[in-house]
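Omission of a single protein chain aside, the complex is shown with its protein chains in their original locations.
== chain A ==
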Amino acid sequence: MGAKEENGDGGGIWPPIEQEISNELDTNVKKYLRGEGANLEILKDKKLKGQLALREELYGKSAKAAAKVEKWLMPSEGGYLEAEGVEKTWRIKQEAIAREVDILSSRNQYDIVLPELGPYTLDFTSSGRYMAAAGRKGHIAVVDMKNMNLIKEIQVRETVRDVVFLHNELFFAAAQKKYPYIYNRDGTELHCLKASLLEHGAVLKLQFLRNHFLLASINKFGQLRYQDVTMGEIVGNFRTGLGRTDVMRVNPFNGVVSLGHSGGTVTMWTPTTAAPLIKMLCHQGPVSALAFHPNGHLMATSGKECKIKIWDLRKYEVLQTLPGHAKTLDFSQKGLLAVGTGSFVQILGDFSGSHNYSRYMGHSMVKGYQIGKVSFRPYEDVLGIGHSMGWSSILVPGSGEPNFDSWVANPFETSKQRREKEVRSLLDKLPPETIMLNPSKIGTVREAKKKEKPTKQEREAEMEAAVEAVKGFVWKNKTKGRNKPSKKAKKKQELVAKAKRPFLDQQLKGEQSLSKKKQKLSEELELPASLQRFARKKPTA
């Protein structure tokens, strides 16, 4: 007995550090389990139940192994910025940060001033190694961000509105005056995407869906077009009918393209449906920017009516409304939100873990610079800012994912690895049909649609609520003998009866149909099986 108790004590009280570690592992395991396990209790098939239980156990084991890998085997740790004493993190200047960090990181703080060629826009490759920058007046540059090498710089001599990398750094697409073009790293024009359509307006914004190899574009007439960059075919071409917009983002979680419109609505599109899947009214004024959290559950929108809203995409509800204007928004890999407006960038962070964004950092550029685009560099604590006088880069500690996966996006990729990866990603190219709001639905069974009939209790409660609502009706005082108490009472009775009527009607209908069914059933039961088809024709006596 005594030994048992001792054992129990030994298991129960852990040293505090171990306790902490086990708690951390538990939360990590939850992440890797990717949702709840199946409910096996309702299964009647014992064999299936056994097989599934075994499968669930395997999932649990692999999640635990992955959590342990994350805990112990990751080579680097994430960045952070902590204030001490009366300091506030949002008052810390970039110069102060530069003094504290190593030389290699402080090199990531710079301003490139290119005043002639107009507001710049940026795009990073998925590994964060390369950046494409495009000036409005036709200047396109590809930069290796690791050693700050300019790889190629071209002047296309016409308006460039947007630039986006395709699946790797070898190819990028630029939205120019009339058509979008695809260039390779050497600046050679490979394709001019003159879509074979009658009405082609100039493309305003481009987005690339990496898993599907689709280039999504929105043009001046609000036409959303999906083009497969491997085979060149146009997968989808939809008229949004909601006017001109240049607010377009891809939700990285499911590949759904979202557009923000001047009416304040945000629409979500897939290449397989001609109408938007979701159309939500987000703002009173025009939508000026959009961004998605990498886990796909959060969306940030900003409206011209000076509001920034954080949305929960599982419920389509506002989580938080922040005051402020934003020309551009971007979420980092770790969930920081960069808001760029005028010549000021603010970084918001969610530190409570309850989707409550509060200010984390701020950075003001030189007065007069107009920020056009902010973009976090993946796998680095760096924010790229494209503005009217060139582009800049600032340090945002804690924004990037510290550990990369060589098979997903490798900042130190060799050309051989890049070639290998290109082939693999082409083999795994997803068909456009796999873009859906919940991508984990693939391979699951659609639940049988149940006609939801309210129970008797529910119906009664509903009726009672309706009656109560009517009883609370305030009688307006009237004149000329129409304000008699008897009249009041009568009116009230009428109102109650009126409120009750639809419920009673429904009930009556239900009873009638039930009795009819019963009658039919009994009729059919009397006949032998072979004669049942004559049952209807029998005259009812």
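Things to note:
Everything below uses one rule, namely that a contact is a pair of C-beta atoms (placed from the backbone, for glycine too) under 8 Å apart; a residue touches a chain by one contact, two chains touch by 3 or more; residues count from 1.
Simple rule for what comes next: contacts and distances are computed from a predicted model.
As stated in its UniProt record, the chain not included in the shown complex is "DDB1- and CUL4-associated factor 13", which appears among "Aldehyde dehydrogenase domain-containing protein", "DDB1- and CUL4-associated factor 13", "Deoxyribose-phosphate aldolase" or "[RNA-polymerase]-subunit kinase". For the chain missing from the display, the contacting residue among A:Tyr110, A:Phe351 or A:Phe412 is A:Phe412, taking the whole complex into account. Of A:Gly79, A:Gly187 or A:Gly342, it is A:Gly79 that touches the chain left out of the display. Mapped onto chain A, the footprint of the missing chain covers residues 31-32, 34, 66, 69-70, 74-84, 87, 92, 96-97, 100-102, 104-105, 146, 211, 252-255, 294-296, 333, 379-381, 395, 397, 400-412, 414, 417, 427-431, 434, 439-440, 442-443, 528-530.
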